[in-house]
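Got a structure for you, questions after.
The complex appears here without one of its protein chains, the remainder shown in place.
A and B are the chain letters, set down in written order, and residue numbers restart from 1 in every chain.
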Amino acid sequence: MTYVFQFGIVFDRFHELLQGAWLTVQLSAISMALGLSLAIVCAFLRTTGPRPVRWIVAAYVEMMRNTPFLVQIYVIFFSLPAIGLRFEANQAAVVAMVVNLGAYATEIIRAGIQSVPIGQIEAGRALGLTRIQVYRKIVLFPAVKAVFPALASQFILLLLGSSVVSAISAKELTAIANTMQSTTFRAFEVYIVVTVMYLAIAVAFRGFFAAVYWLVFVRGRA
Amino acid sequence: MRTFSSNEFMFLLGAMRWTVVLSLIAFALGGALGGLIAILRISSLLPVRLVATGYIQLFQGTPLLMQLFLVYYGLGLFGLRLDAWTAVVIAYAAYAGAFLGEIWRGCIQAVPRTQWEASESLALSYLQQLRYVILPQAVRIAIPPTVGFLVQLVKATAVASIIGFVELTRAGQLMSNATFQPMIVYPVVAALYFVLCWPLSLWAQHLESRLRVGAAIGRAK
Partner (left out) sequence: MRLSHLLAAGAAVLALTLGSGAADAQALDRILKDKKIRITAQVDSAPFGILGKDNKPTGSEIETARQLAKDLGVELELIQVSGAQRIPALLSDRADLAISSLSITSERAKSVWFSSPHGALSIVIGGPKSVNIKSAADLAGKKIGMSRATLEEQEVPKIAPPGTNIVFFDEHAATQQALLTGQVDAIGSAAFLINDLSKKAPDKQLEVKFTVVTAYYGIAVKPGNFDLLQWVNSWVFVNKHNGVLAKIYETHTGVKLVDLPAM
């Protein structure tokens, strides 16, 4: 018996996949914004905070970077309710994505900060700016510019990694695909289409990041 | 009621073995593939470069879970009778190949252009240039990010649990179900991954800082 491809079944329900894709985009975008904010704060604390704070941030970063995202999701969704912290699926997904991205982005931005010439920082301090002012006005901008490509890659990894949040019942693109394959048994067709959709979303995000880079760092400073 | 004790912990440890084995096999096969991809990626022939670039873009632009599903469900449809192990290994090797290929491409291209020109002037063939002049230098640069990627690969194997492959994460889920103590089991699972990954991360950092010092000394000379 030969296998006959039936993509029609998938395209009849394409609007469901589009809904899932939209949730994937939303979850990712929110997590990118929050994760980046978290990282900017953590990178500041990691480089200029008091020693115990630096240690805490370092521990957080190492913990997140050395454990799988999927296990982090399980801890947040299944373990935390035992201590009274209950997130519903989408919230748990965002929390997991934010703390995960936050850790990676902290390290990336820290590398960027270290690339800023020390003379600039000293000059800022000499002008009487506070530490936070120096960070905000002098260090952050060139630091983020220097590491922007690395940050963008990390964002894309986050977007693609978000496919595993289907495991805790978030109804994003992969979850819709799983449901569709379990009712149509057309696993291969469903996943081919969904893979292409992810690719398209990733390409769109890359384009968006390139535009942001150009607007903020190229044209903005010209 | 069953509780999480040494018996359950041993089950997790036993399953961790499969995480390690899968990571190592995928790393070895992915390394071979990645080497090929890296060489193709710097080829002077445009179509060859395009194929290699396309491969990298495809695997870096789509979720690992989808790649896993497609290999897992797909290969069987074409008359290939594969056990779950083989299917999972193929998927991870393909994934690792794309990432390692791109990492190593960067390392090869980080070797100064003048090195190519110098070796060419010595009448070495393309392959000889690559083998005797470029690669030895590129390998040194490549080791830290390669170790770093191994950490990423170990963590990525957790995704195989979603298709029912029994490794550390899946074992954690089964034990969490048997004991009803997810608040113990999952942190323990996370800790076990940490034990695997952290030394590798530290090693990668150490190698990288040594390389940076070496480069600085090289420049000073």
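Remarks
Everything below uses one rule, namely that contacts are C-beta pairs under 8 Å (C-beta built on N, C-alpha and C of every residue); 3 or more make two chains touch, one makes a residue touch a chain.
A quick note: this is a predicted structure, and the numbers were derived from the prediction, not measured.
Of the listed residues B:L58, B:L82, B:V111 or B:A191, the one in contact with the hidden chain in the full complex is B:L82. Across the entire complex, the residue among B:A178, B:A191 or B:L211 in touch with the chain not shown is B:A178. Considering the whole complex, the residue from A:F44, A:F77 or A:Y135 that touches the absent chain is A:F77.
Interface residues of subunit A with the unshown chain, by the touch rule above, are 1-5, 7-8, 11, 14, 77-78, 81-82, 86, 88-89, 166-169, 171, 175, 178-179, 181-183, 185, 187, 189, 192-193. Of the residues in subunit B, those that touch the hidden partner chain are 1-2, 7, 11, 72-84, 87, 162-166, 173-174, 176-178, 180, 182.
Keep in mind that, in the parts below, only the chains that are shown with their structure count from here on.
With centres taken as mean Cα positions, subunit B sits 20 Å from subunit A. For subunit B in complex with subunit A, the residues that touch the partner chain are 58, 60-67, 69-70, 73-74, 77-78, 151, 155-159, 161-162, 169, 172-173, 176, 182-183, 185-187, 189-190, 193-194, 197-198, 201.
Listing the residues of subunit A that touch subunit B in their complex gives 3, 62-63, 65-72, 74-75, 78-80, 82-83, 156, 160-164, 167, 174, 187-188, 191-192, 194-195, 198-199, 202-203.
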